[in-house]
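Sharing a structure below in structure tokens format, with a few things to ask.
What you see is the complex with one protein chain gone and the rest in place.
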Amino acid sequence: MERDLELYHNLRLVREFEGRLSKMHHQGRIPGGVYSGLGQEALVVGSVYGLAREDFIFPLHRDLGAFLVKGVDPRLLMAQILGKKTGLSGGRDSFLHAGSLADGVFGATSMLASSLPVACGVALKFKMNGEPNVVLAFFGEGASSRGDVHEAMNFAGVQRLPVVFICENNFYAFSTPQPMEMAVEDVADRAAGYGFKGHVCNGNDLFAVMHEVGAAVELARRGGGPTLIECKTYRYSGHSEHDTATYRTKDELLEWESRDPIYMYEFYLQKKGHDMAALSAETGERVKATVDEAVKFAEDSPDPEGPEAMDGLYATQV
Amino acid sequence: MERDLELYHNLRLVREFEGRLSKMHHQGRIPGGVYSGLGQEALVVGSVYGLAREDFIFPLHRDLGAFLVKGVDPRLLMAQILGKKTGLSGGRDSFLHAGSLADGVFGATSMLASSLPVACGVALKFKMNGEPNVVLAFFGEGASSRGDVHEAMNFAGVQRLPVVFICENNFYAFSTPQPMEMAVEDVADRAAGYGFKGHVCNGNDLFAVMHEVGAAVELARRGGGPTLIECKTYRYSGHSEHDTATYRTKDELLEWESRDPIYMYEFYLQKKGHDMAALSAETGERVKATVDEAVKFAEDSPDPEGPEAMDGLYATQV
Amino acid sequence: METTYIKAINDALRIAMREDENVFLLGEDIGALGGAFKATEGLLDEFGSARVLDTPISESLIVGAAVGAAAVGLRPVAEMQFADFVSCGFDQVVNMAATLRYRHGGNAKCPMVVRCPSGSGVRGGLFHSQNPEAWFTRVPGLKVVAPATAFDAKGLLLSAIQDDDPVIYFEHKFLYRRVKEDVPEASYVVPIGKAALRMEGSDISFITYGSALYHCLDAAAELAKEGVTSEVLDLRTLLPLDRGAILATARKTGKVLIVHEDRLTGGIGGEVAAIIAEHAFEYLDAPVMRLGMRDTHNAFAGAMEEYILPSREKVLAAGRKLAGY
Partner (left out) sequence: METTYIKAINDALRIAMREDENVFLLGEDIGALGGAFKATEGLLDEFGSARVLDTPISESLIVGAAVGAAAVGLRPVAEMQFADFVSCGFDQVVNMAATLRYRHGGNAKCPMVVRCPSGSGVRGGLFHSQNPEAWFTRVPGLKVVAPATAFDAKGLLLSAIQDDDPVIYFEHKFLYRRVKEDVPEASYVVPIGKAALRMEGSDISFITYGSALYHCLDAAAELAKEGVTSEVLDLRTLLPLDRGAILATARKTGKVLIVHEDRLTGGIGGEVAAIIAEHAFEYLDAPVMRLGMRDTHNAFAGAMEEYILPSREKVLAAGRKLAGY
């Protein structure tokens, strides 16, 4: 029950945050690019919910929700997106090119899938030290074409590392449709070539995601090695907020909007006997307040000073 | 019949050439490293035999035999190995770090598997121009761990390129045994993840190799796209002639020597009614003469002059 | 015709593809989308998907496939979506492409171009602002160009495509739509290896390339009002360097300021300064000065980016100091 509501809250928080960014972008209040994960909320919430603080996640550009669910302060995340001094990188980079190691969130570079070898390194530490922690490494079906994915999965297989690879298959890499990216339907098929299991699941179905990822996480914690979970999903927005996504049809978008993850989950809650009108309104208020506060914090935060660009390069200066 | 004898000649020529190199290395007559393919003759002969001149091969460090079968002049190859002016690279690099594009042999860099994306580029040209040629791209099971293998196979699958990937699984990458390189038994399993077929074959069995690779070549010529063929084989020597290969057992070597590809093929010829003692002696003479001549040519060839190191960098100097 | 820098690139690609059917393009999202920056807009429609090839996200494959296609007679033009990502195909550029001809004993050609949208000033942050050119200027077998004007963007690209050697072509994102000038509609080439003297003078020399050219021209104009006349040399080609032009201006004015947007340490400016310090020493009336991006990463926040990048004001201040020697 508690959990049901927490999950709902998370779903709505992520959507509110993403939606707000989109709005702010169109108002010219965001200095850099915005890569919206609207429509993919079940995937990030379902996979990250329930992880321990010591577990690590490696989110990519569309996984803003993963930051929030893992425990990153929404205010710091918003400040990061606005390039403020209070942001996770202190204004050094923008959007999700920053992490919070204390929260178990690793900051990615822009180079898609380059995080996966690094995720293996974190998992290696867990294994070497006998710590029962796991690593979740996200990547798009587009990023799946990069060599680093292969090197990482192969190594994870050999070392039976506690890592769960999560492929967000939203059928497009920027404008490129899946058939131009790969000659197979399921990225999950590749796991067999690395000596572990691959599963496909409906990424818009919160329970399906929790079930698949949950089982993989448990396996990894028990020393059973890696798993690849492919979540089929869809991004409502263009590649970035600048992209009008003319490469796809309105019908296709409509079809996917009818599979909306939050809508599906609300249907479940209603079946469970909740007064959805009330719950929805109340949750809406709460998440709005959180995001309002994050925006206020971020916009009130100072910009970094120019010379701060020189700081943070080295731990031990020479 | 003709073919039977040609194949035999090729097998013996490759072995003679490899054996001679080993001997010359131990006599200190070879300036660089020697990576012997002794024991793997069926693999290179069986896959390259019968290709057209316009077809391309991408041999790796242990595929000296592939050069010979594809039609590279043994004298030039030997001169290449000795770093002579008459060698394929004119002394600029050694051993197999050179090719002969006129013979359809692409020269590799040392970076293992970096040839595979390039092989795709050649195959792309064949496809674009509607030429019925194919590309054979060799790589070791060790090299299979590199990201470039993944990027190349994925692209070949998407574009249905006329390329045959040939994995030489000799169970070791330098000292590293296969279980430390991958968590699966067969590299061939990975083809499924790229939308084409993968087959495993006995790489010491000339007929098996010819059958599998031949079918893949025919498929590729007909526009049927790529195939991955994994040939299980074994190198008799250490990783290089410097390596005493203490990481493997004598028994293992013995076991594989008893599967000698030439021995197996001689048994076939004998069954076919050949006087093997005579044929073997006669063929031995012929290949010895060829290699003698190659060695003489190479050793008599001039060394390059120092300043030649500056030539060959650019086609159009500025 | 008034043409933007990006349109000049688009025009060059179209002309090259019309002139030679062996020319083809490959890269991410270059087809229907026309590329992240629209450099290939309209080309899919005219030339079809075989010659405007959308690839998976595989930079190593993109460069490697270009090498293979080039080795057998095609003339591929590969696009990196951002120059920053060339680091993911690095081995293919520096080992495979750069040595192809050499390791085949001179009996091979590698007529390919890698287009790299590079540069800062667009709030791109650490991984969408890099100037990676100096990684490649130290690799023999490659040629490296970096046009600053729309005219050169077109002429150097046409040159690069016609060249039988691999050319790494750095196009500057900041200039894409900010530079607009008269560019001939027809086909023409700007020769690789030749710098352009953008302004003649006798007191000090600016040696520069890419976006920094404009800071130098602005500073030179300002200095002219103060009675200081400047030479402004636009290198255009970074490998091979036009040593003749570099030494000529250094010898003429005896006072050189090298300016680039690339980071100070390890930028091409060090090489240029070293050439001058060795081969024009007798002519020097002042220290050889350099101005580049500060030695840090491409920070995102506005004040940070401003702080670290060269600007008209910084160039002017340095120019004044130099003139005052």
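Some observations on this one:
In this document, chain identifiers A, B and C correspond to the written order of the chains, with residue numbering beginning at 1 in each.
The rule is simple: contacts are C-beta pairs under 8 Å (C-beta built on N, C-alpha and C of every residue); 3 or more make two chains touch, one makes a residue touch a chain.
Predicted, not measured: the structure shown is a model, and the values here were computed from it.
When the omitted chain is restored, the residue from A:L13, A:V118, A:L228 or A:A245 that touches it is A:V118. In the complete assembly, the contact with the undisplayed chain comes from C:A286, out of C:A32, C:V122, C:M199 or C:A286.
Interface note: of B:E41, B:D55, B:D93 or B:D186, the residue touching the hidden chain in the full complex is B:D93.
Within the whole complex, the absent chain has one touching residue among B:K127, B:R146 or B:R190, and that is B:R146.
When the full complex is taken into account, the listed residue touching the unshown chain is B:L112, out of B:V48, B:M78 or B:L112. Counting the whole complex, the residues of chain B in touch with the unshown chain are 31-32, 83-85, 89, 91-94, 97, 109-114, 142-143, 145-147, 173-176, 180-182, 246-247, 303-310, 313. For chain A, the residues touching the chain absent from view are 56, 87-90, 92-93, 97-102, 106-107, 109, 111, 114, 116-125, 128, 147-148, 151-152, 154-155, 158, 311-316, 318.
The chain not shown here touches chain C at positions 84, 87-88, 90-91, 94-95, 98-99, 102-103, 126-127, 134-135, 137-141, 239, 263, 265-267, 269-271, 273-274, 276-279, 281-282, 284, 286-290, 295-297.
The definition used in the following text is that only the chains that are shown with their structure count from here on.
At the far end from chain C, in terms of centres built from Cα atoms, lies B. With centres defined as mean CA coordinates, chain C is found 36 Å away from chain A.
In this assembly, the C-alpha centroid of chain A lies 45 Å from the C-alpha centroid of chain B.
Of all residues in chain C, those that touch two or more other chains are 55-56, 58, 60-61.
Residue positions of chain B with contacts to 2 or more other chains are 147-148, 151, 154-155, 158.
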